[in-house]
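See structure below.
All protein chains but one are shown in place.
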Amino acid sequence: MSTETTTPSAGQAGQRKAPAGERVADWADGRLGIYGLAKANMRKIFPDHWSFMLGEVALYSFIIIILTGVYLTLFFQPSMNEVVYHGPYEPMQGIRMSEAYASTLKISFEVRGGLLVRQIHHWAALIFLAGMFVHMMRVFFTGAFRKPREVNWLFGFLLFVLGMFTGFTGYSLPDDLLSGTGVRFTQGAILSVPIVGTYISMFLFGGEFPGHDFVARFYSIHILLLPGIMLGLLVAHLILVFYHKHTQFAGPGKTNKNVVGMPLLPVYMAKAGGFFFLVFGIIAIISAIATINPIWALGPYRPDQVSTGAQPDWYMGFAEGLVRVMPGWEIVFWGHTLNLGVFIPLVLFGLVLSLPAVYPFLESWITGDKREHHILDRPRNAPTRTALGVAWITAYFIGLVGGGNDLWATHFHLSLNAISWFVRIFFFAGPVIAFIVTKRICLGLQRRDRDKVLHGRETGIIKRLPHGEFVEIHEPLSPGQLHTLTAHEQYKPVELGPEVDENGVKRKISPVQKVRAKLSKGYFGENNQIAKPTAEEYKEISEGHGHH
Amino acid sequence: MSSQQIPEDNLPVVQETAHGAVEGTDDPFADPGLPAHKPRIQDLDERAANRSERAVAFMFVLSMLSTVGFIAAYVIFPVDKIVYIWPFGHVSALNFSLGLTLGFALFFIGAGAVHWARTLMSDVEVPAERHPIEAPAEVKAQVMADFKAGAQESAIGRRKLIRTTLFGALALVPLSGVVLLRDLGPLPEKKLRSTLWAKGKLLVNMNTMEPLRPEHVAVGSLTFAMPEGLEEDAHDFQSQIAKAALMIVRIEPDDIKDKRQRDWAHEGIVAFSKICTHVGCPISLYEQQTHHVLCPCHQSTFDLSDGARVIFGPAGHPLPQLRIGVNSEGNLEALGDFDEPVGPSFWERG
């Protein structure tokens, strides 16, 4: 197909014939304009930091999931038609089951490598969600969500939420006893929705639970609808990362107007490309050595059967925990039932989950800062934000404990009921404690940084002075270190101003402004951040006392 | 809400100096600029660089060998071969070997590439300039002008009738899609209010598929039953058993605290719905000493000696009881359907 372009160049006598690769590129450029794109991106600079690769863990797991998922669709039968099993797995001989379950057994026991691909698919899914989680935490704690990246933060948040539901629908497909129990829970939760719950349930399941439709319907949601949306969001997410250029930590030579690192070609091509293979390799090795979701041991789904230890995959464990520890409140009024025991946790789940989504907007409202930020905060230098983040994580993990309360009970010889009560109390108290503790730790670290800047690094070398006094030698920091430790921004709290204006008239201060001033004080007021050392302080100490 | 409420001088100074040492400043914390690049051993010593090259090539070769191993394992091991491998246990030889060879084949490509990048590619850190995301004022002015011109030419502002009807049409057209979803399922009607149980239906033991008799049910035992006439190969078996599943225990009549429960029992044999009233898990962790029954999903606990009332957990109301008796042949039979909907609560339950 390249004759058209090669013929004239070949005909140009006396000119060096361009190498084949270049000719192909020329051909493509004539149609796609790739040189323009490559000019902007080929030597794009990326900074090096291990925590910047957490997002790549998620990205690569997603690609692995798509690759293995396509393979699985070649063998999986998304059907709830009942069959009697006559395959090689003896404990299922002659058992009635859906075709979905039977085909999953077939993938596990008859398709060579099918079990491996299934396990890679599922392990990658768990790691995908975990990768997104820690990536989000990295972005949160370093303040990388600030302008201009708020929209990309929302894209990432949506990817996490959609990832949860994609994972959940996939978990439900084999129609085994564990996942069926999870689907039953979903149906019960849907029923608890006021007014429309029963209708949604009937429409989703094509009638009464479990019906004959949900596997096929979840299948198209799992392999088409949700991944399609996610793929779109993912591409947008990556385009924005390229467009905004990556953030970087403060350091010598690093400013808000540049990005310091190594070029995409070749270093990042090799590092990021290589990291894809590393992630895939690790997940394949995990799938070789550790079982995940051994559906053959679980049995086919029957709505009248159940096993103890019925848990969802980890990313739904938070919701599960909330549902488990909720007291059984139910209100009956005017012939209607409001199942608060299910509905409140459902709403709470959504609320707690969406807190991170709105946080960037809350923080920029409090700071009033509308400038671009490309230099990352060290978590300690934003103590209130860091403390809020840790409080959120604490609530999340206490919810996870609740989700696994039966296993905590059996493995730590505790009472199930006591753990439920622990979660009920500490879902509220835990974040408060975590907030206070984290903030104190951050402030302590800030003080240490201040001391380090002013007095230098403790060398551990003890010197005895002529008059017998022992002193530890403090080594002054290098200019680079001094700059790094003092590069962070410190906001002043918002002042409301005097209550009365210069004419003695009482100023109108809206309650919203008062709230904002309060919050601002909580973030940046006295005792909520340690003032970084000033040049004057530094000079006074370093010139006045010598350097110990 | 807007930023003008905060004076600009309240915001901290953002480090915006370009890279490069700031000369002539007496600020001890000034940015000293990018540190000079320090060479790696490989940059100075050709032998070290050659060693790195060999290491990278070695990893790529390992990857190739692993892929060969993968194909070999695929051919050699039968799919059902189980081998004991410490410490993993009795595992599938095929899964284990395929996974490890595939894993190593991929891992060593990655490790080789990264080692190559780390040791042999340039590691000089270079800065790239950032440009503000916001468009300059003149670009914005141009865009606004263009937009106005376009809007003007379309006359959408002037011809309000067009605008209004267009919005109306766009707002209505998605309704077709919503309407099309109607046949996803039937309307709820009274479907959730009734089960297969009816007067005279025998209680069939789900183990033996025989009708249960009172003398079969011992104190302290646990039995599950389904209504007579429900066949496991029936098309709607799953949906029916999801409502009709029954849990049968026998309690000394004197130990039953709830009067209605005693009346609806037969000589202490009580039949409760097996479906939890919380979200519908089959609940059956029956503790025969305390007569408590626990749901394995969310730990709702019911007291079967006291009308199955909720004593712990998120369930909102007791398990429905089925009224049972004995027919002329001495078999246990239902004396009607449950008098309330079984399973999780729903809006119309009342």
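Going by the order they are written in, the chains are A and B; count residues from 1 in each one.
Criterion: a contact is a pair of C-beta atoms (placed from the backbone, for glycine too) under 8 Å apart; a residue touches a chain by one contact, two chains touch by 3 or more.
Keep this in mind: contacts and distances are computed from a predicted model.
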Request  = Tell me the UniProt name of the left-out chain, picking from "ABC transporter permease", "Cytochrome bc1 complex cytochrome c subunit", "CHAT domain-containing protein" or "MoxR-like ATPase".
outcome  = "Cytochrome bc1 complex cytochrome c subunit"
Query = Who touches the missing chain here, A:279, A:323, A:477 or A:494?
reply = A:279
Task = Just name the one of A:298, A:423 or A:482 that touches the chain not displayed here.
result = A:298
Remark   = Answer key for A:308, A:354 or A:478 versus the chain not shown reads A:308
Note = Where subunit B meets the chain that is not shown, the residues are 38-45, 82, 87-92, 95-96, 99, 114, 118-119, 123, 205-208, 212, 215-218, 220-224, 249, 282-290, 292, 294, 296, 299, 301, 312
Query = In the full complex, which residues of subunit A touch the absent chain?
reply = 48-54, 56-57, 90-95, 108-109, 115, 119, 123, 126-127, 130-131, 134, 177-178, 271, 274-275, 278-279, 282-283, 286-294, 297-299, 302, 304-314, 317, 403-407, 409-410, 413-418
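Criterion: only the chains that are shown with their structure count from here on.
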Averaged-CA centre spacing for the pair subunit B and subunit A, given as whole angstrom = 16
Residues on subunit B engaged by subunit A in the complex (per definition of touch) = 1, 3, 5-6, 10-20, 26-35, 74, 79-80, 88, 92, 94-100, 102-114, 116-118, 121-130, 132-133, 181, 184-188, 191-192, 206, 224, 226, 232-233, 238-239, 241-243, 245, 274-275, 278-285, 296-300, 310, 312-317, 343-350
